[in-house]
Each structure stands twice: as structure tokens, then as C-alpha cells.
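Dropping the structure in here first, questions after.
In this view, the complex is presented without one of its protein chains, the others remaining in place.
Each chain gets a letter, A, B and C, in the order it is written, and its residues are counted from 1.
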Amino acid sequence: MKSPAFEYIRAESVAGAMSAYAEAGDDVVYLAGGHSVVPSLALRLQAPALMIDLSEIAALSGISFQDGWLRIGAMTRHVQAINDPLIAAQAPLFAAAAPFVAHPAIRNRGTLGGSLAHADPASEFPAAAVAMRVELEIASPKGTRRVPADEFFLDIYETAIEPGEILLAIHVPGPVAGQVIGFDEITRRQGDYAMVGAAVQAVAKDGILQDISIALFSVGTRPTRAVAAQAALMGRVIDDASIADAKAALGDDLDPPDDLQFPATMRLHLARVLLGRILANLEAVA
Amino acid sequence: MIPSKNHIGQSHRRKNALRHLAGRGRFVTDLALPRMVHAAFVRSPMAKGNIVELDVSEAAVASGVVRVFTAETLNHSCVPWTGTLDHFAGMQSGAQNMLASSEVLWVGHPVVMILAHSRAEAEDACELVMLDIEDEDAVVDGDAALVKGTPLAAEGINSNMCFQTLLETPDLDDAFARAAHVVEGKFTFGRHTAVTLEPRAIVADFDPSTGQLDVHHGTQTPYQFQDVYARHFGLSEGRVRVIAPDIGGSFGMKLHVYHEEMAAVAASLMLGRPVRFVADRLESFVSDIHARDHRVTARMALDAEGGILAMDVDDMTQIGAFSSYPRTSVAEGNQVIRLMGAPYQMPDYRGRLSVVFQNKVQTSQYRAVGHPIACAVTEALVDRAAELLDLDPFEIRRRNLLADDAYPHVSATGYQFEKLSHQASLDKLHQMMGYEALRAEQTALRKQGIYRGIGIAPFVEITNPGASFYGVGGARISAQDGAVIRLTPAGDVHCAISVTEQGQGTETIIAQIVADQLGVTPDQVKVTTGDTDNTPSGGATWACRGAGIGGETALRAGRKLQMQILTLAGEILQADQQHLALASGAVVDKTTGQERITLAEIGRIATYRPDTLPKGSDNSLTAAQHFAPTGYPFDFTNGIQASHVEVDIETGVTRLLKHWVVEDCGRIINPLLVDEQIRGGVVQGLGPAVFEECLYDDMGQMTNASLADYLVPMAGEMPDIEIAHIETPTLDTILGAKGVGEAGTAAAGAAAMNAVNDALRPLGARISQTPMTPLRILTALGHV
Amino acid sequence: MELLGSQNLAATPDQVWAALFDRDVLEQAIPGCESLEQTSDTSFVAVVKLKIGPVSARFKGEIELSDIDPGKSCTLSGKGSGGIAGFAKGAARVTLTPEGDYTVLDYTADVAVGGKLAALGNRLIKSTAKKLTGEFFANFTKALTGEEETPVT
Partner (left out) sequence: MKTDITLTVNGDAVREAVEPRTSLADLLRDNLQLTGTHLGCEMGACGACLVMLDGAPVHACLVLAVQASGHKVETIEGLNESGLIKDLQERFHDRNALQCGFCTNGMLMSAQALLSENPMPSRPEIREALSGNYCRCTGYESIVDAISATAKMRSGQTGEVS
């Protein structure tokens, strides 16, 4: 398991990285934390001609407020999502999701942006991003644009990022009073890819849900917003009846993949169990 | 007074652990020799097929490539190997070669070997090999393999049945006819694999100028490989040296002959330079032996009081395209059918075994060969009987376990037990786990919708095997071990011994045993293992023999040297050696304990001033000893395990809460090491019970061949394990030690399965397949 | 694994049928097709580069049309070797049914992968195969009619 040969450039700026990409042509891979790319190189599942390392670009780091939104640099490490007070306050689902991502040493190195751009349908951060309704800031040679999370994740490993473009930052909308969240997943071992996972963010006034946002993962080819379950809950209090309705509604939301280890019926069953548990245990944002 | 020689029985720490803690382990994977080349293999991506095109011309000229071998250019250098043994009457297997020449027989079957200056370059060149295989229908399923008209899994066999056997007592049918109750079940035990953290590794170094072959090999059985390499490559044994340095885990997986290691040796012989092969994790999954893969149908007859009358068992085990060499892939199934019901007073028995070929990686001996299967089936049926008769699991076992004064005993399957302690173990477990309180807690929690379960499983373990194990079948596998002990000129002790160290603590216990014979501390005894040039020949590490056989060898060698020292001391001191003894690094007066002469002084005189010894004195301070067990064919140990689990009945996820073991391995030499052997063994039993499985699709593709998808047990999921002991030494040896390496693995899965079923019982669900995955549990519960 | 799908094509069955045997249409339809060489009326040699997230592999293989019932149905099968990445093979039974101005193309595909792809990609193979099969027929529709896909199911 040794990687095939490739050329390497450590980019110093976003513009520099993009022009290097444009010059090199087709077989180029951007490297952030490298924790998805490097194993696939070692397994020789891909063989790029050039790797452009983005990890030392200052513009991709940093966590700051910007127009009421929290701007999280794409190169923010998973471990920062656990420890950073700004993320805890304004992007609590990232903070809640991070401990579920792989293992401590992986979290020291893996990046938030890398995870979102990689768009593994079983990973945690994409679902948290959808549930929080974040916007993804993408740089292209023509300029930057912001894409809502619901439109960002397109298919298995496929996002709105076009070849050569770079994910710059994640923008998280400002917190709302009365916000509650829940994040959980069902795994066989700590740190495994989830059999099913879910991220929930809601706002309740006098117990009545004013807003609810639910995203599930490992149930399809991308993080999946549970539209029907959300509708089943809106304007209601969270109780046994509304939870039961939301669980039932998941049947309309999900069409999980069917495989030998995890048949579709099992994933749907687990998704219902998990959503029920998360809804029953929503926690106020600290 | 003579200080007591009491290092045997003490928890000495392992000195060799200090090297690892400092990052100074020396593994084969760390070895770099001058002019060494690295091997990589092109492997079959198909389970079965014919090679229609193989073109290595581009690879041969790729950057860094030193040589490319195919079957045509490599196989002639090695006598093919065939994994059959005479005492398994009627068994068959095709002969094996290093590289596939025309037919590929499993996914991962090596076809081309590429040697390059680096592993990366060798892998680069693998991508340039043009290999076209016309695929054929693979034999994937063992039951289907036996259906008429199914193609053969390999060449050189006349059917897909490798071996069949039947054991039967005359009154079996009668026992079932008069039974008050019969319980039965069908069980499936998945394929799993060893996943040693250090993969298989070898550096073969042939020096054409001297004709010497040195093989640095991550193996548990260096002498066996010395013999294999000599015979299969036509070398004299004296010119073959196998060195097994630090080994990153073995567990039975590293004693089989593998295509890649043989190819590395062949290549070194041809190139005259060192050849290194280190399996990467992906290769490990498709080329290391796998384990288990059984389907068992079993029933148990009981009388009205729950007394076990008989068992009737049919085991089908699936072994891949060949039987492994040199032990065969039959030994596992053979032990399964012979270990059924072993802890119980069970008069009658019938066991049928079918060993079946298929197009997958070979299965073969792995830690606790056959034990977990026999134990899980037996104990599941005992629990079913208890449920039927409304007996507590402890009570039904109390009624049936062999009485502690019923020895010697011969089991219905023919095993001879010298002396075991089942009843005492059962009582000890009951008390240790706080059984009554756990049951009360279980009842209370069920009312809250929390489903916990308790499962117990008594077991026996085969240890200290004699030559009847493999030797009688014609295998050149040593059942004896050898030790050479010497007193150095400075009065230290050196012991070279054939049993080997893989971290289980062999060197430490040997030092303890030797120290007690020579009146020194274990620190003063240096132990050398794992090098065929520097230690006497022996069996090394297999089937649980390091302490029982290796320890006895060391003890006897130590006593021999003790006599030599005392004789020499008597001559030096002009004293009657009957009045002398060894203690505290010196020769002392036996009655007063007073020091007469130090060992250092004896070493000095014997080495530098032999001229001062009385005429005719023998100044030898080296003793050699070999030992093979000659009493019982094996020393059986026994014990009992308990598992406490919680099953999330909505998700099917099982949490292992706690595990208990009571174990009787005879004389305990080092309690610290014994307990950690048991703990590690338990976890190797729990892994396949809950997580580990090699998942194949219907084309014979292994679909989870990485550590991301093959679930090994990790710290977060494994329970704390409480251990207690009963000590019933074997009288076959002076030392009295039996083995303990497989005890943990033998019954952990059985206890866990019983615990899960105990948790599921109120819901009317039951699981009879391992691993007990969420899917299988949810299916049993009717949720999927 | 079995995959099912259906496309509504704004063309006559004859036009669709001709396109199934048209090298240029097939080249546009096969996801990642780098080259396609026709070796007979019903067979082709292809080089296909597939890139799915962290996996990219170049497959060389053959594509063949068989069990031909002109204008109505045929089997489109392919087998490709991705070198040490493994291999992929599949066969799709395609049936055409006229429905007004449209032709309904139904397919039942059986896809299998082997070697390293099977060993490592189990979690994603089905989704990937589904995606690629869908892309093929969507591209096919587009090449044939110039329209974006109109998948029915």
C-alpha cells in the first residue's frame, strides 16, 4: 500500500492554487487535511498527476463573525470544532457532531472543509451543515459565491464545487433564541461510519415548534433533509404523538440503499429509532 | 536457612517489554539489509478463472524493477506442498505452488511477483502487468459445493469434500430414544481472521558464496520453517537459519506455509540477495489464513431431571481451495466434533464432520482451534435445555458437569482427562460475579425496557499436545522442545530454548523457572529464543505449549545444570555435594544456608583455572535437555466464563458490560502474565462473537477487506474482565503447568451468545449465528 | 446487484434502436468514456475513466450487444478490467415500448465488481452503480434527443 507517484505543490494563496490547477489540467487533487485523499492514494484507488496542498493558505483558516454569520475557515480542524467557543455558541451542531467523527488523532488533522467537500454520504459534518442551513463559500477563478447547504450536496461524493474550485469557508447563520439541537448516530463501534445518523436543530416558543430542521446521513447518496418529518412536527409540541408522526413520515423522506449488511428496511427502522430518540432529548444551546 | 526458591508463582514483569515501551522493538518489518529488494504481488481479482493472457514485459522494464517472476519462471525452484496428513484417513487436497500458473482459485491468489528497489516501485510495476482471466463459476457456498454437478473448487481433487469423519458411541440412538427431552439447533459461525497488528513479514537472505540461507521471518515456529525451506528448496538443513525476532502478534496465523513467503525465499535463492516481503493490510485480508466458517446442526438428549444423555452433531466447515500446510485445514473441524460436550458427564455421542473446499482464502488453525465452536454449540443447547426444564443455567450445569473427584475420565469423544475442576470453578464463578444480584438487577431493568442478559459457558482447553497431535500423521512438526543452559564465566545464567516469544511472556517465565532451579533471580537469567542457529530444535509456539512443555524442558535443563554445578562445587570445596545447594547466586550449605562459594567463583575457576580442579573433574557448565510429554496425549485445562450484556432491542446493538473467567491451568508460573493471556484471549473470542466477519458476496469477493470495514474489537467496546483461578497441577510433569493461551478464546463467544439470548428471551427471540450483528438481532426480533 | 430503471424518450423505437448501435451515441452515453472503437456490428472496445469521489480508475474492456430482437429488445453487456483496482462487469436487458410520441426504454441491469474495488468499496458500490447506470441512460437520452433526461423512475 504505497501511493503512486505524483507532483506536489504547496500553495500559498487561493489564487495561486487555482492557477496551478488550471495550468496542470485534469489530474489534479487538492489536499486539505489529507485524511480522505491519502488513504485512497495508498490504496491506489486514484493516481493524480499533481497534488496541490492548501493547508498552509492563511485565508482558509480562522473563525470569525461576519455580518451576523459565523465564518469558519475551510481548513478548521475537527478538533477545533470541539474546542472553539465561537463554534460552540453559533454552530453547536458542528461541536456536537465532531466527537462522532472517527478518532482523536484523525480529528487533530482532518478539516471541516475537507469533510464537506469530500461529501461522503456517511459522514457527520455534511448532515450538520444541512441541518444548520449553512452556506458554503466557494472560490472560482471568476470570483466567489455562496451556496446553501441544501444545494451543495448533489450526490455520492459530488458537491456544487466544480473542478478547480476551492471551498473557502462555511458560513453559519446567527443563533435564534430558544434554539435546541440534537445530534446522534448508531454505530457498531465508536468512530465507525454510522449505520444511520441525524442532526436536528429546532426553535420552540412556549413549547411550540416554530422551526425545525432535520438532516439524516448514511441513508442515501447524500445528507438528506427530512422534509416530511419536519412538516409533521412544525407548529406542534414535542410529545409522543408528534414524535410518532415524525418517525412515520420518514418513510416518505428516505429511500435508503439496500445492501447485504444493512438492508433498506433496517436503515429506515434505525432512522426512525434514532430520530425518535433525538427528538425526545433535544438540548438547549448553551 | 536457604531462602525459598519462589520465583515460580510470582508476577514478574517482562524485561523485553521495556524495549517496546522505548520504541526499540526489532520486528522483521524494521529490518533493512544491504542490497535488499522489495516484493509485491499481482493477485487474482476473481475467485475462480483461467489465465488467458499474462504479459509482464512492460513491468519488467519499469523504473526500479529488479526482476519479475511468473509461475513459469519461479515455481520450478520449489517442491509443491500438499496439506494432507496420514492420520486423517481419506483426506485430499491439491498440491500448491507459489504462483498460479493457469487457474486462479481465490480472490488474492498470487500470480506475479515483482521485485524492485522499493515497495512503491514494485507496486507501480504491478499496475503495468497485463493479466486477463476468463472467469468461471466459483464455489462459494459449502453446502452448494457438495451438490452434484457443482464444479470442483481446484485441480487435483475428485470432489469438493476434503475430508469426512464420523465418531459414534454404540448407544447413541438408544439414548435419544429414551430421552425425556431433546433440544436442538442450527448454528452458523462466520469466517474471521487473525488481523495481527504486524502483518506477515519475511526477509529471505541467501548468500551464494557460502550457500547459506538466512530467513528473518515473523513466525511463531522457526524450526518448522527451517525444515520446510530445506526440504522444499533442496537445501541441507544446516545451511538454513530461521530467525524470528520480535513478532507483532501471531495467534496461530503465523505458523502456516504461505505462497508469498515461499516465493520470497525462492527469489532470494535465485537472485542471491535479500528479498523482503511485508504483507500490507489489504493483502493480509486476502492471503492470511481465515478461521472457523462452520455450519453446525446439533441436538442434545436429556433425561427428565435435565441430565445430559447424549449429543448428536453435524459440522460442516468450509476451508478454501486447499488444505493448509503443514498442519492441514482439517484439524479445526476435527477438534470441533471432539470437544462437543467435553465438560459434561455425557455418556453417548455422535459427531459427523464434513470439510469442504470452496474458492476462498484457506481457513486453518487460529487461536483456540475448534474450541469456540464446540463450546458455543454445547452451551447454547444446555441453555435451551435449562429453559425447557425451567432450570437456572447454573443449576443445570451443576447437575451435569463432571464431578471434581471423577478423574481420570474418558469423554464420549475419546478425550482423556487427568484431573479437572469444573464444579469448583462453577461455584467460584457464581460467587465472584454476584450472580443473584445480577439476576435481580436484570428483572428490575426489564421493567424499564432495558434488556440485559447473563450467559455462562464452562470449557476445556487442549494444551501440551504430544506427538500424537501431528507427528503421527507424518507432519514434521515437533512436539518436543529443547533447552541449553549454561553458567557463564561471571556466574550468570544463559538459557537458549526452542519455545518462542510473541509477547505472551515466554522469556520471562523461562527465566523464572530456571532461576528457581539455580538459586538465582530471574534478572540473572538471560533467555534466547527464536533463532534456529542459537537454540536447540523444538516445536516453539503452537497449541498452547510454551509453559507446559517449554517450561518443563527448562526446569529439567536447570536441574541438570544444578547437578553439574554442585558436583563441580563439591570437588572444588572437597565437600559432599549431598550437603550442598544453590541459593542467592551461590553454593550454600544445605542445612545452614551458609554461603560456601559463589556461582561467579565457580564460573571463574571452571573457565580460567580448570588447571586447579582435581584431576578428572568435568568443568562443563552447560546442560542440554529435550523434553516431550509422554503421559496423557494432551493436558486438558478447564474453566468457566460469564458474560453480561445489554441489548438495545430497538437498534440491535449489543453492549458488552462485563466478563468473568475462572480458569484452572495447573501450576501458575506468573499470575500477571496468565491473567493478561486470558484477557487477550477473551477479547479474541468476543470479537468474532459480536463484530468480526469476512464478508463474501456470491461471486466469492471479500467485500470488507480493510480495517475500516472489518470490525476488530476496540477499547471502547470491550468490557473489563475479572479473573479467578483454581490450581490443579498436572502430575505428568515436575512443573505441573498446563497451557492458558487459548482458554479465553475458547468460551468467551459462547458466554456472550448465551448472554444475548438471555437478554432476548422475554421477547421470544433467539440468535444462533455469529457475529451477532445488529441486523441479525433485529431480524430475530422481527424488526427487519 | 440488480438495478432497474426506465426512460421516456422523445423518439420512435426505430430511432432509439439505431442509437443503441451507434458508436457516437454510445461514446457520449458511457460515463467517463475516453475511447470507443467499434470491432463489429455489435461489439466495441472501450477505455473508460471512472471517478467517484476518492476512487478513480481506468477500465479497458469490451461492450457487446446480444440477444437482439430488432426494434424491441437487446442485452447490452460490458466487462472491463481496471488493472490492480479490480474489474467490473455488467449486463443490461433493454426493452423498448412505443407510447404515443415517446418510446419507453426499460432496463434491468446486473452489475458486479471484483478485486480491490469489491474489497474496499462495498459501502458505496450499489449507490455508485446506480448512479453510473442512471448517467448512462440519461446521457443516452440526451445524445439521442438533445433533451435533458426524463427518468420515469
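What we mean here is this: contacts are C-beta pairs under 8 Å (C-beta built on N, C-alpha and C of every residue); 3 or more make two chains touch, one makes a residue touch a chain.
The shown structure was predicted, so the numbers you read here are calculated from the model rather than taken from an experiment.
The absent chain, not drawn in this view, touches the displayed chains A, B throughout the complex. Contact with the chain that does not appear here is found for just one residue of A:Pro104, A:Pro141 or A:Gly207, A:Pro104. Although one chain is not drawn, the whole complex shows that of B:Ala266, B:Val682, B:Met699 or B:Ala724 it is B:Val682 that touches it.
Here one chain is not drawn; of B:Arg24, B:His76 or B:Lys186, the residue touching it is B:Arg24. Looking at chain B, the residues touching the absent chain are 13-14, 17-27, 29-30, 32, 120, 194-199, 246-249, 251, 280-281, 502-505, 672-673, 676, 679-684, 706-708, 712, 714-716, 718, 720-721, 744. Across the interface with the omitted chain, chain A contributes residues 1-8, 10, 31, 34-35, 38-39, 41-43, 51, 53, 55, 79, 102-106, 108-109, 189-191.
The definition used in the following text is that only the chains that are shown with their structure count from here on.
Rounded to whole angstrom, the centroid-to-centroid distance between chain A and chain B, based on C-alpha atoms, equals 44 Å. With centres defined as mean CA coordinates, chain C is found 49 Å away from chain B.
Rounded to whole angstrom, the centroid-to-centroid distance between chain A and chain C, based on C-alpha atoms, equals 32 Å. Among all residues of chain C, those that touch two or more other chains are 84, 116, 120, 122-123.
Shared interface positions of chain A, i.e. residues touching 2 or more other chains, are given as 43-44, 193, 261.
Looking at the complex, you find that chain C touches chain B at residues 81, 83-84, 86-87, 112-116, 118-120, 122-123. Within the complex formed with chain A, the chain B residues making contact are 118-120, 123-124, 127, 280-282, 650-651, 653, 691, 695, 697, 703, 706, 708, 711, 714, 716-717, 773-775, 778, 783-784.
Contact residues of chain A toward chain C in the complex are 36-37, 39-40, 43-47, 118-122, 155-158, 193, 220-221, 257-259, 261.
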